[in-house]
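Have a look at the structure that comes next, please.
A selection of the complex's chains, in situ.
Chain naming follows the written order as A and B, and within any one chain the residues start at number 1.
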Amino acid sequence: MKAEATLRQLGLEVPSLDELYRTNASGAHYISHFPVQNLLYLSGTTPRKDGHAYLPGVVGGDLTLEQGCEAARYAALTTLAAVQYALGGLDRVQPLVHMVGYVNSAPGFGDQPRVINGAADLFVSIFGDRGKPTRAAIGCQGLGGHASVEIIVTLLFTPGDVRPPLARDHYVR
Amino acid sequence: MKAEATLRQLGLEVPSLDELYRTNASGAHYISHFPVQNLLYLSGTTPRKDGHAYLPGVVGGDLTLEQGCEAARYAALTTLAAVQYALGGLDRVQPLVHMVGYVNSAPGFGDQPRVINGAADLFVSIFGDRGKPTRAAIGCQGLGGHASVEIIVTLLFTPGDVRPPLARDHYVR
C-alpha cells in the first residue's frame, strides 16, 4: 500500500467515489470508469475537497497560477478515487498512459502546462516514474460547475477483477 | 434492429454518411472511423438536420442550454451515421467506452455537462446501459462552421467486418 501511504504522508485523502456519486451537482450522465483489456478509461474529474467543489473559477482571472496548480492536484485526487474504486486500491496501477488536462482559462493566459503539473507531480510523487503519462494541457472556455481544471486519464493496470463502474444518471436537472 | 426501431419511435433518423461526405462545408480532411481490434475510433461529429448544419452558435450566448442540449442530440445522431456505415447497422454496438463533448461556450457558461447530456441520453435511450460511456464535457472557443457542439466517441463492437472508412479530403477550400 505504498501509494496510499505516500498520500497520507502528503496529508491528502482520496475521496470516496460512493459518496461523490450520491450527489451530482453538474447533472452529468456518465460512468466512472471502463476497462478495455488492461487499459482503464476514466471520466474527466474536477477538484473536490471535503465533499465540495474546490477552487472553482477561471485561471488567470479569478485564480492565480498557484491556485490552478492546487486545483489540478485535487482533480488528480478525484481521478484516484475512481481508480481506487475500480481496482480495489492504487497498487495495481501500472503506467499512466495518457492525460489531457483542461484549464478554464482567462483570455491571454498561457501557463496551462504549469497548472496541469499540479496533477502530474502528484501522480509522480505517488507512483514514481509510472506516474508520468503522455499528455496535453489545453486552455478551455468553461467547465461544468465552473470548475477551474478537469483531467482525463487513461492508465494500464495489473490484470484482475475490475469493479463495475458507478453511474451518474440521476436526473437532478 | 432494436436500436433503429427506437430511433424511429423517437422520430429521429440517422443521416446517410455517404450523403454527408459528398459535401464538406468545413473543408476538413479526415476519415470517418477506424477500428483497432474491436475498438472503433470515430471522428468528432457536429449537429446536422435535413442535410444542413443544425443549431450553430455559442451556447450561453446565441443559444440556450436547451438548444445546446438539442444540438448535442443531433451531434450524437451524426456519430450514429458513421457507426451505422462502419458496422452495417447499430446492433453490433457494444459498450460505448469514452465520449468527449465540446461545447462552444460563451464566457461564464458553466453547464457544459447538461448540454452534453443531450448526446448521452440519446445513446442510453437507444443502447440502454451500453450507451453510458466514461466522458468529459469541455467548454471550447469555437468549432468548425460555428457548430455549437462536437462529440468524439470511442466504442466497442461485436467482431466482424468493418467497412473501409469514408474520407473527407476534397479540397473545397
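As a convention for this text, a contact is a pair of C-beta atoms (placed from the backbone, for glycine too) under 8 Å apart; a residue touches a chain by one contact, two chains touch by 3 or more.
This one's a predicted model, so the numbers in the text were calculated from it and none came from an experiment.
In this structure file the homo-oligomer totals 3 copies of one chain sequence, with 2 depicted.
Note that only the chains that are shown with their structure count from here on.
Computed from the mean C-alpha positions, the centre of chain A lies at a distance of 25 Å from the centre of chain B. Those residues of chain B whose C-beta lies close enough to touch chain A in the complex are 39, 60, 95, 97-100, 103, 105-114, 116-117, 120-121, 124, 129, 132-141, 156.
In the complex of the two chains, the chain A residues touching chain B come out as 26-34, 36, 41-44, 102, 104, 140-146, 150, 152, 165, 167, 169, 173.
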